[in-house]
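Have a look at this one.
A single protein chain has been removed from this complex, and every other one stays in its place.
== subunit A ==
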Amino acid sequence: MSRLLCLILALACGLFAAPVCAAPADTGDALLLIASGRFPDIEKGVALLARSGDARTQAIIEALRDGRLAVAADKRVVIEGANGSWSEAATGEALAEAPPSPKAVRLNNRIRRAVEAALGALTLMAPDAAARRQAAEAVFRSRDATALATLDEAIAREEVAGIRRLMGEARAAILLGDAGASDLQKIEAVDILATRADQDALALLRAAAAQGSPTVREAAEGAITAVERRLAVLSMLQNVWYGLSLGSVLLLAAIGLAITFGVMGIINMAHGEMVMIGAYTTFVIQELARTHAPGLFDWTLPLAIPMAFLVAALVGVAIERGIIRHLYGRPLETLLATWGVSLILQQTVRSLFGPTNREVGAPSYMAGAFDLGGLTITYGRLWIIVFSFAVFSALIVALKATSFGLKIRAVTQNRRMAASMGIRTSWVDTMAFALGSGIAGVAGVALSQIDNVSPNLGQSYIVDSFMVVVFGGVGNLWGTLVSALTLGIANKFLEPFAGAVLGKILLLVFLILFIQKRPRGLFALRGRAVEA
């Protein structure tokens, strides 16, 4: 009946092309509700709109989602288009002039959920595969029983196997929660969800096991144990992955220190600040890209790596030439002096950039996550792991295969002999310190992606860095690698059982005991260098 009315109205609109012509009744009512500005009414309006079957529905709801739907002072509901143009929400007609003081319709989480569900049902048959996938996921989450008919039709038409499976899962999710579905349908749904076997499926199965009929309950319980077993295995793998990721962060933070402290023997308390300087360099480069070349944003991180290395290395040279050079062989004074330097650097950055956090954005290839057989792997963490191993390999090559590396090793093993062979030992010291600082700066580029870019950034890593180097064995780069990964994985296996606080304490206690037993760490250097 109302369809017919719509049709007549639409025809009339076409005939007279009059702007006064109202949209179909449902849409008009829905827009009235949306214009009220009260959250419960807006939610009702969205639901009404979704049921109306009006052709404008999708455009209106999308505008609502994007914050482009607005209510003008004269209570008209309008949509903001590209470059400041406006159109009537109900008819889609462009407005000649901007409406008086339009106010965007506000959303809350309930409305957002309603919008997501409505759009999911509307875009199930969209031509774009990505949109269909998104729609299937939205329906899976909303479990909106009214979408069932559309879903069935969409499944029949879907050609991409992956999306069809997703739609099937969405259908199963709806059926499982639908009181009207038969037991047979529900058991079938349980089977489909059991193959999905993730947290969401588990949630649905648990809900079904709590309320279904005895046969459904039995099937659901069986599926739950199977899914739980799979998830337990997955959580082990996940712990390993998280450990690897934490280990790579520790490795990045500690690897510069492995040179300055490990190889050169300088207790450098300002090491964390080198990391911070690297992070701030990234911030500056991103700011420049934002204001001058927005298209280059994705390239800011690769660009920041050499810049951070240079900046941190230069600061390192200044510190070495200005302070540490005069304090070789006096570890206590070095410790105090570099600690002072770290405070000065922190306060300098605080004065220049302000005490608050700075935003360093993630380039597109580092945002989001993907699913690997049930494991959620975030791109950011993946890149950091790759990056830290790359830095480590580069450093190994630099020390083992270049003449500069040879000189560093010669000087640390026997300074006087190296000097008498014509090596400028003080120059090598400066360069080695610059190398360690530069690598810390590079670490800052990576850490800016996962941590605060604030003047305190370095402080949170300094203790961990020393821990890694000491545990791995001072002077041994491979030891640093093994120790960082061990500590990372051990930490992540302890955390679920002991909690983050106790886990860290347990790890520290273990380290203290270990150092008592083996004061030189996992891989102790042997030979003359140790005695020197």
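By our rule, a residue touches a chain if its C-beta (ideal position, glycine included) is under 8 Å from a C-beta of that chain, and two chains touch if they have at least 3 such contacts; residues count from 1.
Simple rule for what comes next: contacts and distances are computed from a predicted model.
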(message) Not counting the visible chains, the remaining one has a UniProt entry; which protein name from "N-acetyltransferase domain-containing protein", "ECF RNA polymerase sigma factor SigW", "Thiosulfate reductase cytochrome b subunit" or "Urea ABC transporter, urea binding protein" does it give?
(response) "Urea ABC transporter, urea binding protein"
(message) Given that one chain is not shown, which residue among A:212, A:278, A:361 or A:441 touches it?
(response) A:361
(request) Have a look at A:146, A:459 or A:486 and name the one touching the chain we're not showing. (result) A:459
(message) Given that one chain is not shown, which residue among A:164, A:290 or A:350 touches it?
(response) A:350
(message) Give me the subunit A residues in contact with the hidden chain, please.
(response) 39, 67, 106-110, 112-113, 116, 141, 199-200, 202-204, 206-207, 210, 235, 238-239, 242, 245-246, 249, 343, 346-348, 350-351, 354-359, 361-362, 367-369, 376, 378-381, 450-456, 459-460, 491-492, 495-496, 499-501, 504
